[in-house]
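Heads up, the thing below is written out as structure tokens.
Complex shown without one protein chain; remaining protein chains in place.
Should a chain be cited, it is by its letter among A and B, assigned in written order, with residues numbered from 1 in that chain.
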Amino acid sequence: MAIAERPPPSAERRSLWRVLLWPSRNTRPRRTARVPWVPIAIISVIIIMAIFAPVLAPHSPIDQTLRDKLLPPVWMEGGSTRYLLGTDAFGRDILSRLIYGARVSLLVALLALTAGGGIGLTVGIVSGYLGGAVDAVLMRLVDAAFTFPAILFALLLAVTMGQGLGTLVIAISLLLWAPFARVIRGEVLALRQRDFVALAKVRGCSAARIMLTHILPNVLNTFMVLVTLNIGVVIIAEATLSFLGAGVPPPTPTWGLMISEGRGRIADAWWVALIPGIAITLLVLSVNLFGDWLRDRLDPRLRQL
Amino acid sequence: MKRYIARRLMQGVALLFVVATIVFILGRLTGNPVDLMLPEDATAEDRANLTRALDLDGTLTDQFLIFAGKALHGDLGTSIRMKQPAVQVFFDRLPNTLALIPWALLLGMALGIPLGVVAALHRGSWLDRAAGTVAVLGIAMPSFWLGILLIFVFSVELGWLPSSRMGGPEHYVLPVITLGTFLVAGFMRITRSAMLEVMESEFVKLARIKGLSETTVIWKHCLRNALIPVLTLWGVFVSNLITGAIVTETVFAWPGIGRLTYEAVIFRDFPLLQAVIILKSILILGVNLGVDILYAYVDPRIRLP
Partner (left out) sequence: MSDTPSGDTVLEVRDLHTHFFLRRGVVKAVDGVSFSLKRGEVLGLVGESGCGKSLTALSLMRLLPKGGARTIKGEVLLGGENLLERTPAEMRAIRGRRLSMVLQDPQTSLNPVFTVGDQLREAIERRRKGASLAEIMKEAVAALRRVEIAAPEQRIGQYPHQMSGGMKQRVVGAIAISGEPEVLIADEPTTALDVTIQLQYLKLLKRLQAENGMAILFITHDFGVVGRMCDRVAVMYAGRIVECGPVKQIFEAPSHPYTRALIASVPKMTGTVGRLTTIEGQPPSLMDLPKGCRFASRCGLVEQRCLDAYPATVQVGEAHTADCWKVSPS
């Protein structure tokens, strides 16, 4: 009974909030990289833009003002302070559409990472812990998902099920789960050998309980790093699908759709297509740099990713 | 070696079967596939005729058998918009894409691999940092936006290069850069990290102990080993090229299978999309099999177990 009462070593069990706030000593890298303040600032601004879009946007993102169409940004000749980043072919304010567009990008990222990441996490834990035939089958599926471009499925879904947020999230989740499952499984394979898992088995814990209370908290670090490193992937995928006409349907403003709409006007109104792309690049760049830093801080072994 | 290839081939066929099944189910999931296959202004008579023509009166299993049987004979339906067999449309367009992809791959490898080696050799130097910045940017920029940016700079502003359609060599420059940038970044990152790992290994030390020149040590002993992880990611790169070809060909009005995919989505041409997806899957699986064989050639541990 003495064994049963003993709590596992503290370093082994960490809750999510602790992981985020105080990375434990053994995961801290020798050389602490500088905190990426600029990316954090850019991400924060975009998140604030998304949350407070109705307050921040100077104009409606959808209402058309045709007499103001294709006005250049304020710093160019003919630009007006009414439309800081200019207007598109329907006279809609680009800045307002950009602000509202951040909502779609971030919402899709949040939902797809929750769904796809969650599936990947579950598959990874189950596959790694149970092993055997379950593992073999699941890993073949992962291999298959890696070879097949999920964008094709996403396009197929958009055509058969119709465009929409739900379709988009399902499609992008399909793209995400496999890399999550593969990495998490690797972690679980190592964890399975550890003493505290053996101890739990001796104590008579069920497999489900061990996976939930012993394995899961220990892969959360890795999971968080994976989530951060994949935000950029999701944002690009969403933009690409929107660009191809398989995203959230118009008139809802999304960055990919804005680029698609401005594409034909590149010769006389470059800002319509190029400005949203700058926003995407900046956001993805910031998220990736932040992710690199987080990975180095929480789980340097993942550097291969 | 033969058994290895045979096993990969079997897995490929199984995966293809799964893809075809999913395409079939998705086509029928959303009610009557006739709705998907007919233009929106079709009459009730058209619907009844098509239902019979497509053998949609039997059970789902019967339908699938007919679908599979026809597919095996190279019949994947008729494009609604082009009124031609979808398979034929696909193969008409395929050469145009195949004219583009090798150049993008060449650009990716010719630039990415040496850059990765050099970055690894001068780890931490300005060269490494510059290459790293290019890699991070190359991954953060959505390729469709990069294409539009290139058109804006080199076609609209400078007037140096054509912005669309096929033609002489000058027509290839911008699409190849658009398609290849991601590959340059990808090849560079992987080569760099693989080189860093290999350069630490004992056999490299032994090569130096033998008194071999640095050139031989790096470009023969290290690179040959570093290419193994680079090759494993070829599958991912091919996936990316397929996706990349869709957006690149869309941006540059390049009449290949990528642009065909886009058209199938935009015009909701389900039979065409269905055919495109299945045929692309075959293409991807073929390339992956080729890569596996190449992989076995590079790594004797697989060739001679």
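Just so we're on the same page, a contact is a pair of C-beta atoms (placed from the backbone, for glycine too) under 8 Å apart; a residue touches a chain by one contact, two chains touch by 3 or more.
Remember, it's a predicted structure, so these values are computed and weren't measured experimentally.
Remark: the omitted chain is touched by one listed residue; of B:1, B:130 or B:206 this is B:206.
Contact between subunit B and the absent chain runs through residues 199-203, 205-214, 216, 221, 224-225, 228, 298-301, 304.
We take it that only the chains that are shown with their structure count from here on.
In the complex of the two chains, the subunit B residues touching subunit A come out as 11, 15, 18-19, 22-23, 26-27, 29-30, 36, 136-137, 139-142, 144-145, 148-149, 151-152, 156, 193, 235-236, 239-240, 242-243, 246-247, 250-251, 261-262, 264-266, 268, 270, 273-274, 277, 280-281, 284-285, 288. Across the complex, subunit A meets subunit B through its residues 140, 144, 146-149, 151-153, 155-162, 232, 236, 239-240, 243-246, 256, 259, 262-263, 266-267, 270, 273-274, 276-277, 280-281, 284-285, 288-289, 303-304.
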